[in-house]
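Worksheet: the structure to be examined is printed underneath.
Just one protein chain is left out here, and the rest sit where they should.
Up next is chain A:
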Amino acid sequence: MFSAEQNCWFVRKVVCWRAAASIAWAVLLLPPVTALFVVLSRVSLFHPIEWITECLSILTSASTMFSFVLLCGVVVVVGFFNLEYYTVTPSIACSKIALLAQLLHPRQCLHAVVHCIMGVIVAWCCAFTIGPRYQNLASVCTLVDGDPQLCLNEYHLVLILFGAFVGYSHSLFGVMHNMNYVPFHAVQQYKYLRFKGNLPLVVKCSAIQSLYFTRNFLAVYFFLGYIPRSWLCDTLSLQSNRFVLLVVPYLLITHACIVHSIREVLHIFSFRAPDRDPYLIGHYIYMCSSMVHPSLPSSLNPLDSIAGLLDLAMLYHLWISGTFLLLTWYLTVLLFRVFVTEVYNFPVQSAFTEQADRCLPKVLPGQQPMVLKFLALQDLALLSQHAPSRRAQVFSLSQPGGHPHNWNALSSECLSLLADLTQRLVAHHETVAINGRAKLHSAGSDKKSVSSDSSGLSATQDISTPRSAFLRSAGAAAPMSPNTGPFTSDLDSPFSSRALRRLAPHLVPSSPWSETVQSPHLLRRGPQLWSASTDTRTSGSLSPSPTSAPCPHPAESKPSPVTQFLHNRKEQVKHFLGRRVLVMYLFNKLPEASSQALFADSQSHIWALEGLSHLVAASFTEDKFGVVQTTLPSILGSMLVLQEAVDRHFKLPHASSKPLRSACSMGDCTSKTLRFALRATLKTAIYRITTTFGHHLNAIKMSAEHRKRLQQFLEYKE
């Protein structure tokens, strides 16, 4: 329908331009950041004049220009990836396996590989600017016999590998910390001020993050560093032809750039003598390097030793290069976020037919793209608070006919959003309750069987091995494989619901078996193993994980013997798998993740609530035709129902536990606390309506239950 067209115009005309502007600003910010990097990377406190003149000469040299062009390319590519991968609803992995699936998704792999390459390019540019120690892959070293020859410069290799490592880690962290999530802020500010306010945070963040990456890299290089080094050495010494093919152009470009002229590069490559000898070129390189930098460091002691890695200058250079790399990328991310989340003013109604599809009532109900819906809702929330003239348009009637089309479209969309969330919460609550009830039922029967069993047991029965009792009670139910083992850990296994874990001790507190014995009925219930994926499905198929194909609850269907058998087999397999530590670790549900996933797109609900409540409050004085009055009962009703569902949800374990605050990361913190924000906004929204209308609300028709609830609000007792 028109959504595709809408999609077109908004993404084409707004989002793309905003992204382009953000990339342009990121490129414009590159020179000062690069200059800062050059100054800091060559810092020498004891020779300040030398330091400054050196920096100036580097900054004005042609090689810097060349690497600057490269850096611009990197920033553009990173910005493009930001545009392609951003999302306004965070994807929350409910278990480790889902996270793994996200990481191994081809799209994500592409992201990682490209960022790896970008990291290498940036590190190469850094190696250039930092100084002679890092500039070449090969350097001249003097062996024992005094004959100078080419050998590998490991510092260069370390820096290049570090770039790749940081690039990959950046991509990895992006997934783990939802860095592609674009959060919207409660406080509106102009773009420049928002950028300025966030700048110190970004600098701090990249410095700290770079420190961690350096540490991790050193650990990795200490253990695995010999692989790339020996590979390169082999290539250098044994297969000289391949070495020439691969490495010599690289070295030539490097050298030509050092000698401050791009022309020279062209000159070398145009030098197409038929009898071009690899040795000659190598000699040329040697001459070059000895001319420009007479004292190249030798790489005789390998760097993947503790002494080699604890080179303070190298550590500093690694850290500052990592900071530079992350800073440029984070700045791109920050600018992208600032530009994309900028308020977009949708007209409420338009006199021109070609703009009719771009009006708020038309834009709001669309599903795709999400950013359009979010910006439209944000605009609705803002206009309801700050723009009386636009509010008047919302309350107005259509000219021929006199229908409140604008208000109807806006309010029905907001109400459907709220109803959607309510439904989601109720469904979630019900699955938890079903799990709990199944458990409860089985636990009850279990109690009976156990008590009957235990009466027959002798008092000397070893309590710590309840297996015999289990086997006896389970004998009729299912053929158990010997792999099932003792069931002592069942209550703590990932497959038992948390609700039961709380319930079980209360149910059979007197029995010594209460902690240890469980019947196999319990295992037949809908397995928790897959419920993580059903959660992700309910939250709007957020994760593109291929493994999140959910398995339907088998407990509900009427069992035929065959299905029963299959079912039992499946249970056995699952149970067998559930016992393995790795599987358990992977499938273990992350606490509060399901709650976070339920509220992942709650920013839209928050705006819907704010917009509705402010419009209703404003209608008390501004609504001349009474258009709001007709929908007031349904608005109040849906808010109260949602309030009830939210209250019930927050009684679940882990739902009301606050996430740990990460002090410094570019990832989002807001997505984890959206449910608290939603709860507070919902309450405030209901209070806003009750405070405005006061006792007039008694004239509204609503159910007794809702009236009772509303009375609580009118008396300020919620």
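As a convention for this text, contacts are C-beta pairs under 8 Å (C-beta built on N, C-alpha and C of every residue); 3 or more make two chains touch, one makes a residue touch a chain; residues count from 1.
Everything that follows uses one rule, which is that contacts and distances are computed from a predicted model.
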UniProt protein name of the chain not shown, from "Achalasia, adrenocortical insufficiency, alacrimia", "Putative U3 small nucleolar RNA-associated protein 14-like A-like", "Nuclear transport factor 2" or "Globin domain-containing protein": "Achalasia, adrenocortical insufficiency, alacrimia"
Chain not shown: contacting residue from A:Val187, A:Val562 or A:Leu582: A:Val187
Selected residue (touches chain absent from view) among A:Cys55, A:Ala593, A:Leu674 or A:Leu710: A:Leu674
Where the missing chain touches chain A, by residue: 185-190, 193, 197, 385-386, 388, 610, 614, 617-618, 620-622, 658, 661, 669-670, 673-674, 676-677, 679-681, 683-684, 687-688, 691-692, 694-696, 716-718
